[in-house]
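For this depiction, one protein chain was excluded, whereas all remaining protein chains were kept in their positions.
Each chain gets a letter, A and B, in the order it is written, and its residues are counted from 1.
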Amino acid sequence: MAKRIELKNVSVFYGDFRAVDDVTLNIEPRTVTAFIGPSGCGKSTLIRTLNRMHEVIPGAHVDGKVLMDGRNLYGPDVDPVDVRRQVGMVFQRPNPFPTMSIRDNVLAGYKLNNARVAKSDADDVVEKSLKRANLWKEVKDRLDKPGGGLSGGQQQRLCIARAIAVEPEVLLMDEPTSALDPISTLAIEDLVSELKQEYTIVIVTHNMQQAGRISDKTAFFNIDGAGEPGKLIEFDDTATIFANPTKKMTEDYISGRFG
Amino acid sequence: MARTSIRLNRWFLPLLALASCGISSIAVTIPVTPTSAPFNFLGAIALGAVIYAILSFLITLIAQGPRVAKDRMMTTLVLVAFAIAVVPLVSLISTVVTLGLARFDREFLTSSMRNVVGQGGGALHAIIGTLEITSIAAMISIPIGLLTAIYLVEYGRGRLARAVTALVDVMTGIPSIVAGLFAFAVFALFFGPGIRMGFAGAVALSVLMIPVVVRSSEEMLRIVPSELREASYALGVPKWLTVLKVVLPTAVAGLVTGIMISIARVIGETAPLLIVAGFTQSMNYNPFNERMMTLPVFVYFSYSSQGTDTQAYLDRAWAGALTLIVIVMVLNLGARLVSRIARPHTSR
Partner (left out) sequence: MANARSQVPKKRGDVVFSGLVTASGIAILVTLSAVAIFLVVESLPAFNPTADIGNAPDGFWAYVTPLVFGTLLAAVLALIFATPLAIGIGLFISHYAPRRIASSLGYVVDLLAAIPSVVYGLWGIQVLAPTVQPIYQWLNENLGWFPPFAGPVSGTGRTILTVSFVLAIMILPIMSALAREIFLQTPKLNEEAALALGATRWEMIQLSVLPFARSGLLSSAMLGLGRAVGETMAVAMVLSPAAVITFALITPTNPSTIASTIALDFPEAAGLNVNALIAAGLVLFVITMAVNITARGIITRHARKVAF
């Protein structure tokens, strides 16, 4: 199920403005890759190119190739909507649908697309996804209650369950814990470590220690100045980046001299 | 700043207000004591307010200095402004209720004016006419208004969207009588100048209703957080399904409220209906055929064309006014209830 992602010379534009410049890196299946870097360096922009979400903004486009198991997501006959069905995303602020119950939230990927799901299958999917997201025990008695009535950490796990219910190849997480308290953060980090056994995960994080805790490989991005494009500075095993980085800029960032 | 100011007791000002009213009550009664004129309530209050304003200003001036006195005067003026707004409201509602109750009976609500001269008769034909015409107007305006709002919020970019939004603004400013003239002009073109038709009235009302629906729906749709749309796109849901199944259900309470308020606004419109729907004394269920009576026109007509026994006509006019106000208030309160109950529960 998990897929291999290759970015080849990817540059991201908003209209004429180049936001990210020439990124090339490979992400292996069943690994956790962290994108780190100071604010505005383009890491959120880049992660959104992996499921073509940045195109929601009018005028945004991409140069270069993004290959998933060899298939270019930006090929001429590829529908962005299809891409998004195969790549799941979890956002910085939990966003369960307030008009839907917990059960319907998990099934949202099917229901919103008018996909027919047999009731018994649906129950299985809900249970499996919530269990995988470590939320089943807490909500199994109130599946019909609205999705908005949970705590922040629970809502985020619900969003994760929703994302994995459609069995994507890849899971993208854009600062998933920055709006949560430390205990919920820990719960989600543990979850990520479990999920990587089945999915390829890419996570953007502001929190270097988090990257150090949960990722296998880390990509460090930086920006020369305001209005300049973000660039990939270094991409390596997490242990190497944190203990023994190659570039000086990486070391400066890790040790807190800027950012 | 050498003078220290005397703190006035908390109860001083309210007592002063009462005293002023007492003085003014005496003042308005004495000149007319020989006659048995009714107590000039309004005059007493108005005079009392003036006395209070002057006295409070002077006393504050002496006790606390000019700056505080000026502040006191402005506070009084602001309160008076509010009171002046409330007085007509109270007068209006109490007049409508007291004078309208005289004929607000079963006969009024269940019979028309057919063959009625003088006493008796009712407004059933007008009530039915109002319901029919307003429903047709709603059936035209709600889809167009809602879809246009969706266009402006979710899809519109560039010149067309800017033109549409500017024109919706222009439409909000069309006087109701001009909308009536427009409907007349359109139907006269096809049917000749003598045409009067319930449906034409509905068209005129739609011209007035559409911009209200567009503006309020637009606001409600913009309030839906963009993160919900993003979550839906990230699940691979195409845009039109996102709008239909995520945005609209989230905004539905506000949309319904806005629609109810727009209906409340047009249901009392008289001028356009006077022009194109005309007036009649009998029931007419067919909006495409001949004149149709509506409640606001009924009120106007009952007043302006009084036959023998003017009191009966006047009573019917007020009863019609009461019915109209009841309907409008029910719609307004209903809209508030809907918005309070059906609001989606977002995270705490």
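In this text, a contact is a pair of C-beta atoms (placed from the backbone, for glycine too) under 8 Å apart; a residue touches a chain by one contact, two chains touch by 3 or more.
Bear in mind that the values here come from a model prediction, so they are computed numbers and not experimental data.
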From B:26, B:117, B:329 or B:342, residue that would touch the chain that is not displayed: B:329
Chain not shown: contacting residue from B:52, B:182 or B:199: B:182
Selected residue (touches chain absent from view) among B:91, B:110, B:135 or B:310: B:91
Residue numbers in chain B that touch the chain omitted from display: 42, 67-68, 70-71, 74-75, 77-82, 84-86, 88-89, 91-92, 95-96, 99, 143-144, 147-148, 150-152, 154-156, 160-161, 163-164, 167-179, 181-182, 184-186, 188-189, 193, 207, 210, 214, 236, 238-241, 243-244, 264, 267-271, 274-275, 278-279, 296, 299-300, 303-304, 317-318, 321, 324-325, 328-329, 332
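One rule holds in what follows: only the chains that are shown with their structure count from here on.
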Chain B-facing residues of chain A, complex: 51, 53, 56, 58, 81-86, 88-89, 91, 93-99, 108-109, 111-114, 146, 148-150, 152, 155, 159, 162-163, 166
Parts of chain B lying in touch with chain A, wherever the complex brings them together: 157, 225, 227-238, 241-242, 245-246, 249-250, 252, 344-348
